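One structure is given below, represented as structure tokens, and several questions about it will come after.
A single protein chain has been omitted; all remaining protein chains appear in their positions.
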Amino acid sequence: MTYARDVGALARKDLLLELRARDTLPAMLLFVVATFVVFHFSLPAHPSKLAASGLLWVAILFTALLGLGRAFVPEREQHVFDGLVLAPCDRSAIWLGKSLATLAFLVAAQVVALPVYALFFRPLTGPAVLGVALADLGICAVGTFLGAMAVATRARELLLPLLFLPLAIPIVVGGVGAGVADSPGRYLGFLAVYDLLFVVICWASFEYVVAE
Amino acid sequence: MLTARRLGKRYGEKRVLRRIDLEVPRGGFLVVTGPNGAGKTTLLRICAGLAQPTEGIIERGVSRGQIGFLGHDPLVYRELTALENLELYGRLYRVPECRERIGMLLERFGLWEVRHERVASYSRGMTQRLALCRVLLHGPELLVLDEPYSALDEAGAELLDAQLAELRGERTFLLATHDPAHVEPLASGRLALVA
Partner (left out) sequence: MGRTARIPLPALAVASLVLVTTALAFVFFVVPNDANQGFSQRIFYFHVSIALTAYACFVGAAWKAFRHLTKQDPDADLESYVLVHQGLIFGTLVLLTGSIWAKISWGHWWLWSEDQLVLFLVLFLFYCAYFMLRYSVDPGPRRANLSAVYALFGVVLIPVSFAAIRLAKGLIHPVVFTRHGPNFGGWILVTYCIAQAAVLVLAYTLYRLELGGKRLDGRLRELREALA
């Protein structure tokens, strides 16, 4: 199970880096709460179930983008990417390790954000929370992958939202549906299929993103 | 060990390398010289496997895990300690008896005392010495070193001299430098690049 240990070492490295720097997670927390406040002022009073759910997902997406944009900064600024690419481990471990770490940050931000949302707008149902959990997997898998691509370009962080948002649309549909629809099972199933499909394709093709 | 034929590299419109031939036998020591912009770094990156040539072919007799590369960047995380950095690389390179080897290298390069401090607090010379530890950690067969002396202080340079002398003949070296006279005694071959 050396692959699992590689992934573990890489994920641990990212968590350690964030623990030392302490910039990404606090920023995500502040951002998501501030976004909720902005939403309150930009919407009519008592938004409908659908509108409120939409707000939640916009907030989640853009908070995630904030975190994802920062994901490869240490590797890029210090060019450490070369060091990881030279290693004999499977390159997809780099993606998986980074995804897991980003997932941890996103979940940590949501542990605060979701109760705040319930406080400001409306309570969240069980399927809604499950929808958020499933969506997080897809967001982190795809977002980390695209983040690695974006880092290799001149435009860098500017490119990440452009690459990510079209791929995030199905996630939003699934997430909103899970929270709002009478039969959330379909939407949760859809999110699970999305996750499976894109996790596999990301895992299989990360090799080509980092190798020249 | 390492053979390149008619190697060329172009970045968009800009040509960096043109028709390079080189051959380094096992145990050899090739010294690469040339002015800035001649393509030494690009050539070494191609040899280490970090870049693909746009023309020509390159053959390496070793797998990825047996190559050690030292470039202009030390390739260590500044916010991690020396120990954490080396443990990560030790894990990724599957180094057996990792702890002992790390301890031995840190001690040899005079970094044992500061092993628990973040790399960001190191001087340039110390960081370069840590980079050398990283390169040597997995005991690579092929060592590709791009101007390793440039960031080293005097003590570090002596340590590197000793290390090169010790490994000369056992391992294969590809070394780019501005000061070929310094490594002349070790060289088995020379390659001069022109801008």
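Order as written gives the chain letters A and B; numbering starts at 1 within each chain.
The working rule: a contact is a pair of C-beta atoms (placed from the backbone, for glycine too) under 8 Å apart; a residue touches a chain by one contact, two chains touch by 3 or more.
Since the structure is predicted, the reported quantities are computational estimates derived from the model, not experimental observations.
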item	value
Residue of A:Phe31, A:Phe81 or A:Tyr194 in touch with the missing chain, whole complex considered	A:Tyr194
Among A:Leu16, A:Val129 or A:Leu167, the residue in touch with the chain that has been omitted	A:Leu167
Chain B residues that touch the omitted chain in the full complex	10-13, 15, 52, 54
Chain A residues that touch the omitted chain in the full complex	50, 149, 152-155, 159, 162-163, 165-167, 169-170, 173-174, 176-177, 180-181, 186-187, 190, 194, 197-198, 201, 205, 208-209, 211-212
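The working rule: only the chains that are shown with their structure count from here on.
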item	value
Chain centre separation (chain A, chain B; CA means) in Å	36
Touch list for chain A against partner chain B, complex	2, 5-6, 9-10, 13, 16-17, 20-21, 74, 78-80, 82-89, 212
Chain B residues touching chain A - in the complex, by the definition given at the top	48-52, 63-65, 67, 69, 71, 73, 75-80, 84, 87-89, 91-94, 118, 134
